[in-house]
Each structure stands twice: as structure tokens, then as C-alpha cells.
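Structure, as C-alpha cells:
One protein chain is absent from this view; the other protein chains keep their places.
Right, subunit A next:
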Amino acid sequence: MSVTANAQVDDHAHDDHEHHHKQTFVTKYIFSQDHKMISKQYLILGVFVMGAIGIAMSLLFRMQLAWPGESFSVFEAFLGKWAPEGVMDADVYLALVTIHGTLMVFFVLTQGLSGTFSNLLIPLQIGARDMASGFMNMLSFWMFFVSCIIMLASLFLEAGPAAAGWTIYPPLSALPMAQPGSGMGMTLWLVAMAIFIASSLIGSLNYVVTVINLRTKGMSMTRLPLTIWAFFVTAIIGIVSFPVLLSAALLLIMDRSFGTSFFLSDIFIQGEVLHYQGGSPVLYEHLFWFLGHPEVYIVILPAMGIVSEVMAVNARKPIFGYRAMIASILAIAFLSTIVWGHHMFISGMNPFLGSVFTFTTLLIAIPSAVKAFNWITTLWKGNLQLNPAMLFSIGMVSTFITGGLTGIILGDSTLDINVHDTYFVIAHFHLVMGISALYGMFAGIYHWFPIMFEGKMMNKNLGYVHFWITAVGSYGIFFPMHFVGMAGVPRRYYENTAFPMFDELTDIQVLMTVFAIITASAQLIFVFNFVRSIFYGKVGPKNPWRATSLEWTAPQKHIHGNWPGAIPEVHRWAYDYSKVDENGEYIIPGQDFIPQTVPLQEDEEELQH
């Protein structure tokens, strides 16, 4: 079955190659159907544009937290009428945290990360000419583009953008009289997200179909690099859970605009009783978190895949426990869909349900622990090439452990009671999914930059400076934050001055903000390095990291269809690093890696793990 499918694709792609040589600027750079170009489009729009806006917003509200009520000219410059005389307004503070969360979780770490690397690596690492449907791929990107535009347009509304927190719980998000952001701002937020979800679904379906159908000859599922496994499973989780968010968004739109009562009941606001009767905000919470929790794995799984791959390449060792890694990805994916209730222990749902969700939530720690130990063992007795990508991978394991461990506290319904919705939660998820996913993304960009930009390489010294400032800064921001949470400070407070019991915590807030400013500034080094390398980067060797996977066998110069001749055939898994024969000599003399395209040598055992 798969052989014939491959043969067909092979012929078809050859046709493509012959007939589509003349490309205009528009078909090549704008409405491109080439996965390599779409990947770069996602990277620039999702990561660089949306990421920069999201991070800049966090700096604004961090300054407000450290120096509450102070006047800053930068507030006046960026916030205009929402910062009269440079003092930030309380409504715009909530708008900033809301849009920061939305941009970072959905736009940067979901579509930015998956869109960039799934598009770039799936065809190249499985040995395909392109995605199963180039047109759908293009459509997915342009819907994402429209969604970005709508979301950004909402920032310029008279009453401001959505401000009900990134989880937009009704009734706050449903009632325009509850806060200014719940008017037009929320409408645009919902519209943008609906389009975003459609974009994400089209993209995910394409990834799944491509991985299942377009693997080259010899590329069985257990020979796939772990990156592909991660992207594949991520796409499946997206397909399972994003439609539920869409339904939540649609029902919310109905409640807002057409007077239904799905999520609303018994409301008296601003002197009048509203007609809503019989709905429940808790229902919305269930629908939201049925996506919302798998969402954090949609964010972290691609990063895990990238880290596994980068780590094996740079350790010059096979990833430890390949099959266990796949099993844990699958286990995490499965469990991720049945743990959503741990966001709702104190929402008013039946405490018995809380018990069930505690059980499933703590179970998820097991595959996570297996992954962490497997990464650590991959380093053991390696010959570590500490490239910037490798440092970010090690950094990712470090923050994943630090952030993940506090999940044991938050996942325990009992302990959640007192730290729920405090800064403890903020510290937890920023380390375990925010910073970790960003590290995975950075690792990917440093590692695959030569694939994206025709052999050019990023400057490693700027990469080292970028990594070390970021690594120190991230811990500097988020480690002390746990203490703020354990002192009982709730999240989404515009300032903490209304409670004398929080007075003495201001010095921690200042420390975190200073670290945040330093860390964010360090990202400018990365941007500079990235842009400079696109234009002035030196072309390195074809396979600079001496990796086994297929993407490095493609010519540096991009061509439509990826490989000029036949698609390479695969004879082994992607992790034959430092494999030796009985005499302790490398299988290929003088070379510590065996590309997947090299047939098994005589007397060589295929160690299929």
C-alpha cells in the first residue's frame, strides 16, 4: 500500500518539478505552496512579529507591577489615552495580560512553533516532495495571517481589546457592561480565534495525512525521527481538541449576540436583571479546558521532539530509549485529553470529579519523568558538541524539570486550593511550557537555520551570549515568582497595594521585572543574529552538525520538490550515532554517524530500539 502510494507521489512530484520552474515573486514569496517558504512565513509572522508584541506587552505590565502607579513615558508612548500622564490604567492592564497570554499561547507557541517546524521538517525528514496538499497548507497560513490581523486590529479599538484573561471566562467576557474590553474587543477576539482554529485544523490535518501517507521507501513509523513523532501526535491532539474550543467560542458568540443562555444565568449587573436563565459558566470552563489543557501539550510536544533530535545529534549518541520516548509521547497525548478538570478544582464542580482529575493529572507525571530521565541518559558518556542549539536543549530539560515538578502541587486538588490562580501558577506554567517551549523553538531555529536559508549559518558566539543571558534571566524571573504565589498574591491584580500584607513583596516584583527587562533585551541579540545571518551569514558545510536524518541530504539550494533526483530511500533509524562493530570501530570508518540512506553493512545488526 504505502509503496504504491510513494511511487505515485514520486512521479507526480517530478511532473511538478518540470512544469513549475517559472515562479513569479507572488507565487514564490507570498502565495507560496512550498512547505519551506510557508515555514519561513510562519516563523516571521508567528514568532518574530507576534512574539515581539507579546513579550513587549509583558514588559509593560511587569513595570506596572514592580513600580505600581508610577508614571513612565514609555507607557504614554505605547498606551496613549490608556496611560494618562504616563500612569497605566487598570483596564488596560487587564487587556495587556489577556492579549499577552493569547498571543504567546496561541499565535507564537501553537501556530508559530508547529507551523514553522512541522512545515519545514515533516516533508524533509520523512522524504517527501512537499506536504500532502500544498494548497491547504497555503490556505492554513493565510487564515492564520487574517486571524493575526484581526487580533492586532482589536488593539486599536476605542474601548480596547479583550480583557477578560486569555481564558475569557463568561460572564465577564459575555457582558459588555462588565468591562470595556468585553464589547467590540471580545467580538474581534472570538472572530480571530475562530479563524485561527480553522487555520490550525487545516494545518494539522495536512501534517497527519503527510506523515501517514508520504513517508519514503523504508521509512517505517519506528524509523522516524522523534521530531516527526512529536509533530504528528501534536497535530492529532489539535484535531481532537480545537473543535471543542470552536464550539465554546460559537456558543459564547451566541450568548453575546443572540441572547441565548448557554453560559449565563441569574445575572444582576449595573442596576438591572438580565434575561439569561439556566446556563452555566462552569460548562464554558469544561469546554475551554477540554482544549486548554491539551493545548499546553500542543505547545510543549514539538519542543520535546526538537530537543530529542538536537540532543541526540549533538551528543553524538542515539536518543536513549527511542521506543519509550514514542510511548511517552503517546501516553502524554492520551492523558492530556482527560486531565482538563485540574484547572477547575475550585470552580464549583463536584469534588468527586476533582478526585478523578487529580488521579489522571498526577499520572501524567510518569511519562514526563521518563522523558526527562531519557534525555539525561542521552547526555551520559556522550561527546557533547555544545552548539547553541544543544545548550537550548539542555536548558529546556532544566526548565522543564523545574517547572514540571511544581505541577505535582498544582495537580493535587488539595494543594491547589490555596495556590490556585496565584503567582505560583504563573511561575509553574511559564517555566514548564512557556520558557521550555521557547527554548525548544530556539534550539530548532539555531539547528535548522541552514535548512531554512540555503546553507547559511547563524553566528554561534551571539548564540552563546543569547543563551546564557536568557538562561540566567528566565530563572531570575520565574524562580522567585513561586514565593510571591506562596505568599498568597493572586494573579491579574493591577497592583498589590490594596493589601498591606503584600507590601514587603514589592522587592521581589522589582527583581523579577529587572530580570524580565534584561532577558527580553537579550532577545534583540537573537533577532539581530537572525536577520544578519539571512543576509550576511556564511554558507557552511552541507551537513554542518553531521546528522543522520534526511533533511541534510537535500541540496542546500532550495528546489521545488526538495530532492533533484529520486527521493532517497531509508535503510535504518535516525539515531545511528557512534555505532561501532565488534572491534569497536565505527561502521563507516572515520565517521561517527551513519545517514539513514546508507544500507545496513555486512554483519551489521539493525539495533531497532
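What we mean here is this: a contact is a pair of C-beta atoms (placed from the backbone, for glycine too) under 8 Å apart; a residue touches a chain by one contact, two chains touch by 3 or more; residues count from 1.
The working rule: contacts and distances are computed from a predicted model.
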item: Undepicted complex member, UniProt protein name, chosen from "Oligopeptide transport system permease protein", "Amino acid/amide ABC transporter ATP-binding protein 2, HAAT family", "Carbamoyl phosphate synthase large chain" or "Cytochrome c oxidase subunit 2"; value: "Cytochrome c oxidase subunit 2"
item: Residue among A:78, A:145 or A:169 that touches the chain left out of view; value: A:169
item: Residue among A:370, A:534, A:559 or A:588 that touches the chain left out of view; value: A:370
item: Option from A:138, A:228 or A:505 whose C-beta touches the chain left out; value: A:505
item: Selected residue (touches chain absent from view) among A:54, A:480 or A:595; value: A:480
